[in-house]
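Shown next, in structure tokens, is the structure this report addresses.
Note that one protein chain of the assembly has been removed; the remaining protein chains are unaltered in position.
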Amino acid sequence: MRVKSVFCAVLLLAFGSSVALGAGPMTGKSVKVGVIADVTGSAGAYGNSQKNAYELAGDDLKAGLIDAAGASLTFDVQDSASDPNQVVNLVQKFTTDGSALMIGPTLSSEAKKADPIAVGKNLTILATSNTAQGITTMGSCVFRDSLSEEQVVPQMLVKMEKAWKVKTAAIIYGDDDQFTKTDFDIFSASLKADNIDVVDIKTFHKGDVDFKAQLTAIGEKKPDLLVIGALIEEGVKIATQAKQLGFKGHFAGGNGLNSPKFIDLAGPAGDGVIVGAAYYLGDTRGGNKTFVERYTKKFGKAPDQFAAQAYAAAQVVAAAIKGGATNSGQFCSFFGNMKPLMTVLGPVSFMSSRDVRADSAILEVSKGAFVPFK
Amino acid sequence: MLVQQLANGVFLGAVYALFAIGYTLIFGVLDILNLAHAAIFMLAAFVALSLAGLGVPLVLAFALALVVAGLLGVLLDRVAFAPLRRRNAGTLVPLISSIGAAIIMQGVARGIWGPDEQRFPANALSTAEIHIGSLTVGALDVVILAIALVLMGVLSYVLRSTALGRSIRAVAADRVAAALLGVDIERTIALTFFIASALGGAAGILIGLQYNSVSLDMGARIELKGLAIIILGGMGSVTGAVIGAFLLGAVETLSVAYISSSYRDAIAFGVMFLILVLRPTGLFGKRALRAA
Partner (left out) sequence: MFEFFAHHSKLIDQIGINALLALSLSISLRAGSLALAQAAFMGIAAYVSSIGAVHLGWNLGGAALAGALAAALVAAVLALPIGRLRGVFLAIATIGFGEITRIIAINWPITGGAEGLSGIPNDANTLSIYGTLAVVGFAIFLFGRTKLALAVAATREDESAARGVGIDVAGVRMGTLVAGAIVAGLAGALYAHSNFFITPGDFGFGRMEQVLVMCVIGGVTSSLGAVLGALLMTVLPELVRFLHDYREVSSGAILLGIILFSPAGIAGLWQRRT
């Protein structure tokens, strides 16, 4: 028994992201949050950003930059290796190990297998990167702080139409990935609503590197706008190769492209791409400036949207603890009644559908940086 | 548009061919499918990228990374394949040990370079384009196609006309007979692994340059198609692999252009399936390496 507890303590020291110090009304209370992230495997780049964010949140709790009213708040980040079976096993772990809240998993397709298990055990869930439809409807305590593109894309198209008189568009998207397929659904509905003619639709598969066949076909139709429904890896190559092939129209993309990595990878080819997103790196509200500086210092790169949404979740959780929540039921009712809370994403609260109410960011890549699109 | 699409297909085919020729060499000589080939392909690209990042000229970084890839191949053979060879473990078991080795290499790469996709330093590459009529071709694409063709030519020459090539072909044909004829089997196999892995590494670097992207899963995403190509080409046939690669490039490009981008891979695998049904030992038959 003693060996076991020593072992547990060592594990906690090694892997528990944080133990909050400092006095406050919640001093002596401890809250463990179970986080499921795809740190390795095919979605490793996104899960890693999330893991980084909770590590930093741990540091920031100690440094007093996040205030959990003196409670000891731990983010138990576990890697699900982009494997739905591991996700399911982790949910089961978190429903039985005293976790007060579950954050994650990284992908919507994982969430649809995992969340019902947590819901069945009355464990409150806060999703930070699930964008598919039907996530928060899985249970009355399933929340998400990731803005749906439905809340961003229509405004974005209005702005683009005003700026450039867009009449025709083509869409290229990944049809084997939920994230990018959702992009397509939302963009095509919004384009239709705006009477923009969709002249061509082409698809690709996750992991493709060569898009010249699709882009050559699209180029023939000379659309005013090319909508890219992709995550950065593919999005960068699509923008680059389209420019190489002499495409002269404008580019638009969704959340998937909102990462400083897009700029690193695309270089000058990224310029002029418009991104409808949920986070603006240059935002100065909610401690974002400090967050960006500290994250960049700790990990050698600027945070992406996945990291920001995860860090915002940590801010929301700390606020809930400050508001007296220490167990699953209390988290659920706190989130449901939360007044807009200032986070790195700007003011955040939850609608009655448990989806997030937050500002959208319509950004333009200009001279190697994301700037607000006017 | 057709001309542009055919050009797209040729460059895509060159990429597949580069990946496949090293792959098919090991397959032909040892009768094993080496699923760690894709991991070496990826590691070489990262090594070259790191060297280029340190300011090593690109040509030198390329050469050094090839040597690293080749040595990794030899190490892979010693660790994952040689012990099984001594015990006559058949073809399925080495396939699994190569999967184990690939997972290790993937994990090591993740530890060293992190999970994010990376690119070569911005000034390392030419982004010039060549316009011929309505055809647009990247200068880099042409250079890469040329390098790919040269590497394929050199490999064919080595296999056909050098003492090493004769040893490799003898080992591929009949290991016991080759030993009786005085061929040093283990040395030949080690050299085969060196050459094949260096070629795989070259493919990784060139593809990394062409698409300006080096990532952990760059090997995994080309692996299945590479596998299809070398088997379609016929066991261990370098010529078959090259033809299979260009065929795949053309089928993919044309199906995107004229049929459906959603069904591109289904069409590509469908064509492969049909060819195999008609020619059950691939395009260039069984044991083509013997006659290479």
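In order of appearance the chains are A and B, and numbering begins at 1 in each one.
Here is the rule we use: a residue touches a chain if its C-beta (ideal position, glycine included) is under 8 Å from a C-beta of that chain, and two chains touch if they have at least 3 such contacts.
Quick caveat, the model's predicted, so the values are computed rather than measured.
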| item | value |
| --- | --- |
| Selected residue (touches chain absent from view) among A:Lys32, A:Lys112, A:Arg285 or A:Arg357 | A:Lys112 |
| From B:Leu6, B:Val74 or B:Leu276, residue that would touch the chain that is not displayed | B:Leu276 |
| Residue among A:Asn52, A:Ser72 or A:Gln86 that touches the chain left out of view | A:Gln86 |
| Among A:Lys62, A:Lys181, A:Arg285 or A:Arg357, the residue in touch with the chain that has been omitted | A:Lys181 |
| From B:Gln5, B:Asn34, B:Ser97 or B:Gln118, residue that would touch the chain that is not displayed | B:Ser97 |
| Where the unshown chain meets chain B, residue by residue | 33, 79-80, 83-84, 87, 89, 91-93, 95-97, 99-108, 110-111, 224, 227-228, 231-232, 235, 262-263, 265-266, 269-270, 272-273, 276-277, 280-282 |
| Touch residues of chain A, complete complex, unshown partner | 11, 14-15, 40, 78-79, 81, 83-86, 88-89, 91-93, 96, 109, 112-113, 116-117, 132-134, 174-178, 180-182 |
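Going forward, only the chains that are shown with their structure count from here on.
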| item | value |
| --- | --- |
| Whole-Å gap between the CA centroids of chain A and chain B | 36 |
| Of all residues in chain A, those that touch chain B in their complex | 39-40, 42, 44-45, 47-48, 175, 202-210, 212-214, 216-217, 220, 232-233, 236-237, 240, 244-246, 261, 264-265, 267, 301 |
| Touching residues on chain B, where the partner in the complex is chain A | 1, 4-5, 8-9, 11-12, 15, 107, 110, 114-119, 122, 127, 129, 136, 138, 207, 211-213, 215-218, 220-221, 252-254, 256-257, 261-262, 264-265 |
